[in-house]
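Everything on this sheet refers to the single structure shown next.
Here the complex is missing one protein chain, while the rest keep their positions.
Let's turn to chain A:
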C-alpha cells in the first residue's frame, strides 16, 4: 500500500513538474519576442564606457556632440584636400587638369565595381543606365498599410550606346576623370555629395569603373 502510494506520488510529482514547465513555456511564448525595455540589467556601469563614444552626447562641448569637426583651416593627418571649388568653371577645370593617380589593374577595377554597386547602382543602375531600383515603381506593405513609394528621378545613362547628354554639356560617355571625381565629391542636381562616404582612393576606383560603363 505504502509503496503503491509512493509510486503514485512520484508519478504525480513528475506530472505536475511537466505541467508547470508546459505552463511556463506557454506563458513565455506570448508576444512576438520584442520589447520596448532592455529588461533587467546587472551592474550597468560595466556596460557604459568611461571614455566618451563618438556617438554619445557630451556636455563638455557647446553643441553637446562628442564627434567634433576639426577646426576650420586645419587638415587632419592623412587627409587629402580637394583643391577645386563647387562651380561650373571649377568642374570644367577639374575635367582638364585632374587625372586618376591609380593604375588600371584588376584589383582596382574589382574594388570600383563593388563600390559602384554599393554607392551608385541604387540610382544609376548596375550598368550605369540610370535604371536603379530607386527610379522604378515600388510599393511597401507595413503597419501603415500598402502604399506606393516615391520614385527618384532617373540619372542619365553613361553608356556610349545611349548617347545621353550631361546636364553640364557634352555626352555622359565622354565625361573625363576630373569631371566624374568632381561630381562624386560635390554631387550635382539631385545627386548629393558622396565625399563623406568614399575615401579619395575609393572615388578614383569608382571613376575607373564608370569609364568601363561608358564603353558599353
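Assume a contact is a pair of C-beta atoms (placed from the backbone, for glycine too) under 8 Å apart; a residue touches a chain by one contact, two chains touch by 3 or more; residues count from 1.
What we mean here is this: contacts and distances are computed from a predicted model.
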item	value
Identity of the absent chain, which is to be given by its UniProt protein name, from "Na(+)-translocating NADH-quinone reductase subunit B", "Cytochrome c2", "histidine kinase" or "Sugar ABC transporter permease"	"Cytochrome c2"
Residue of A:60, A:75 or A:139 in touch with the missing chain, whole complex considered	A:139
Where the missing chain touches chain A, by residue	8-9, 12-13, 16-17, 19-21, 23-24, 28, 33-42, 46-50, 54-55, 57, 65, 88, 117-119, 122, 133-134, 138-140, 142-143, 147-150, 152-156, 164-165, 167-169, 187, 189-194, 196-197
